[in-house]
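Take a look at the structure below.
The other protein chains are all here in position, but one chain of the complex has been omitted.
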Amino acid sequence: MATTDGPDFGERENYLNAGHGLKSWLLTVDHKRIALLYLISITFFFFIGGFFALLIRLELLTPVGELVQSDTYNKLFTMHGQVMVFFFVIPGVPAVLGNFLMPLMIGAKDLAFPRINLLSWYLYVIGGIFMMYTILNGGVDTGWTFYTPLSTEFLKTNVISAALGIFVAGFSSILTGLNFIVTIHRMRAPGMTWNRLPLFVWAHYATSIIQVLGTPVVAITIVLVALERLFHLGVFNPALGGDPLLFQHLFWFYSHPAVYIMILPSMGIISEIVCCFSRKRIFGYTAMTLAVVGIAVIGFLVWAHHMFVAGISIYAALIFSLLSYFVAVPSAIKVFNWTATMYKGSITYQTPMLYAFGFIGLFTIGGLTGLFLACLGVDPHVHDTYFVIAHFHYIMVGGMVMAYLGGMHFWWPKISGRMYPEGWGKLAALIVFIGFNLTFFPQFILGYMGMPRRYHSYPAEFQILNVLSTAGATILAVGYLLPMVYFTWSMRYGKPAPANPWNAAGLEWQTHSPPPTFNFDEQPIVTWEAYNYDEIGEVPEKEREEVPVAH
Amino acid sequence: MPTSQAVVDEHAHEHPELLHHFATAGQQKNAASLGMWLFLAQEVMFFGGLFCAYLVYRYKYFADFGSASQQLDIRLGTTNTVVLICSSLTVVLAIRAVQLGKRMALVFWLVATILLGLAFLGIKADEYAEKFEKHHVPGASFSYHELLPGQQRFPEAERQYANPHHAEMFFSLYFAMTGMHALHMVIGVGLFGYLAYKGWRGKYTPAYYTPIENAGLYWHFVDIVWIYLFGLLYLIDRHR
Partner (left out) sequence: MFGHFPLWPESASTAAGNVDALYIFLLLVSGIMTTLIFTVLTIFAVRFRKQKGQRAVQIEGSHHLEITWSIIPFCVMMVFYIWGAVIFFQERTPPQDATEVYTVAKQWMWKFEHQGGQREINELHVPVGRDVKMIMTSQDVIHSFFVPAFRLKQDVLPGRYTTLWFRATKPGTYHLFCSQYCGTQHSGMIGWIVVMEPRDYEAWMSGGSGNQPLAVTGEKLFSELGCVTCHRSDTQGRGPNLVGVFGKRVLLEDGRTVTADENYIRESILEPGAKIVQGFKPVMPTFQGQVDDEQLNALIEYVKSLAAPQSGRSANTSPAAGASPQL
């Protein structure tokens, strides 16, 4: 059933040429166009957050702060965190790849609520405007975690505009999640049962549950912080009878499940890539679906592991530590299942697969270090040190960003109708992997040695590890710039892509590259299991020629 | 199986409201319903944060909250509760009207809902004004000098007064919770205004009244939130 498509998309109607002019893009309700709108805005914020990161790493080359003032440094790490978390990592995969692919994967014409999808993007942009205003109007220096009473009583920076930006972007996230859940429930093609859904879709389903149920809690918490600043309410202010720990509980109740919003979609991407480039069905489909839903559910129960030394009782700490170990099990299962999928596979090493290998390795390290943090014996030492920073960057950058890049390469032919240059792709993947590890592995050591996070200046004995980390960051930056350049290049000069260059399973590959506006020429009817690589077989030699071998 | 375009053409003829990406009107209605229920689920979590804060401080400052609660006007609060419950009834009657194809009855009941909603907001504004006059609005001009519940039975010299900071906490939560609720009501009233206009123009028929139904769900939710607010804010110490 693999249909090869000639490179005639210049004449064939597709979503890219279906309307011209700014209005056709800014008022589109086509999920694919909205995905591209998100791609542009998310990349923009990635640059901003990345720029702040570069400044931070430059400052940390020397033990004494020389590049910027302390207040400026505090703003840098705050805004790096806020921009990256709320405007890049959380929306990232769902808004770009999820939006584009999910209706295609389930055989639908669009999401359930296309206009709400567009509204989601506009909310994101409005939130982004508030964030840009914050940045340009002198910044904010609360730390991305906004702890009270520092953020409510003691800082004179743009706390409220930052809070507003995050609040509005939060509703973008909620509506996206809502849209996805309804779409998956109600818009599947005939024959597309739950057990035939690609794992990418399952991952987004679990993510969407977290988005819908978790985000409102941080939304109301941010409202309370803003009200407290404006009207001196005292809900979180001990001087007026308030409790700063209440803020932390409310904040982390969302912000912990938020990290699963960040990683679950990426896990969906990896499942698709590993299966395609091993030419195999996933090992343990049911276990994988249970794992994503399990992570989403248990993920709501562990938030106070961010507060072991915050002043909570011993008993609360014991419970949250135990639950945190529970949530580690389904994550481990996924790593084992991906590995097992490769067993007796027929593996090729195109760029997406390289990113998948990188993901599995780095997510393993990041996940294992999470076990250190969940451990009540170790956390009092490493909490709020560079150990934590290393841990979450292994997951968010080594995990999410690598999966996102792998997914972008995998589905680029479908999205743009062009192939990216494979040689450059492999090179960039290698540079990213090396740069990443050099940046963040030294930080584990720094953390155990006791270097606290959010430190502008530090004792001299920490310098060499900081220098290594900064060197890595520069390499990583190069690795990120390369795809931006060659993806852009490929839109004009890349080899035109057939419908299914990878001969992959999945409904999205059964339609043209790029797809027509309404996705399919005819309503698909599904009679096969997901990852039916036994029927698809190997990539035939004839079609292999269509894939660029070398650049 | 006919091509999707043919299905669309056929349905468009029967169901002018059918959007292009749905196969049947039933699918569209189910999707809209599920969407509204999910939206309400996130609203529960949204208000949940405030209720959580309330629970924490009610437990911590038990008596002071009782004292502050007694400062609210129970008659106005009860009236508002009755008003909202009636407005939920009018919404249901509006839905019944459109199910029976009665266009003017639909508009009538929607307008009744709007009026009741506005009545609620008006009474609330009156309550807020009274709180402002008595300096019970949190902030720089807050001042509170009231007895703890049940202190009247002690001789004057021994009566204990509520802690003003803790009373202010009650009022902070009172304004945040009722304010957020009022905001949702304003949105609801606006929504019904739009629906009443569209209904008057004949857009809703027995075959298609999903927006009325979903707006009704939203309104019932807002009503239920108020019932909890009424109990927790107005009634916690009335038994003395």
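A and B are the chain letters, set down in written order, and residue numbers restart from 1 in every chain.
One rule holds for everything that comes next: contacts are C-beta pairs under 8 Å (C-beta built on N, C-alpha and C of every residue); 3 or more make two chains touch, one makes a residue touch a chain.
The model shown is predicted, which means the values in this text are computed figures rather than measured ones.
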Residue among A:278, A:351 or A:469 that touches the chain left out of view: A:278
Candidates A:134, A:385 or A:510 - the one touching the absent chain: A:385
Contact partner of the left-out chain, one of A:138, A:345, A:496 or A:516: A:345
Selected from A:360, A:400 or A:415 as touching the chain missing from the view: A:360
In chain A, positions touching the absent partner: 65, 70-71, 74, 141, 143, 147, 149-150, 153-155, 238-239, 244-245, 278-281, 283-287, 308-311, 314, 317-318, 321-322, 325, 328-329, 332-333, 335-337, 339-340, 342-349, 357, 360-361, 364-365, 368-369, 371-372, 374-381, 383-385, 445, 448-450, 452-461, 463-464, 467, 533-534, 537-538
Touch residues of chain B, complete complex, unshown partner: 148, 158, 160, 163
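Basically, only the chains that are shown with their structure count from here on.
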Distance between the centres, which are taken as Cα means, of chain B and chain A, whole angstrom: 35
Complex contacts: residues of chain B adjacent to chain A: 1, 3-4, 7, 19-23, 27, 30-31, 34-35, 38-39, 41-43, 45-50, 52-53, 56-57, 60-61, 138-140, 163, 165-166, 168-169, 172-173, 176, 180
Residues of chain A touching chain B in the complex: 108-114, 116, 174, 178-179, 181-183, 185-187, 212-217, 219-221, 223-224, 227, 231-235, 240-243, 246, 250, 518, 520, 522-523, 525
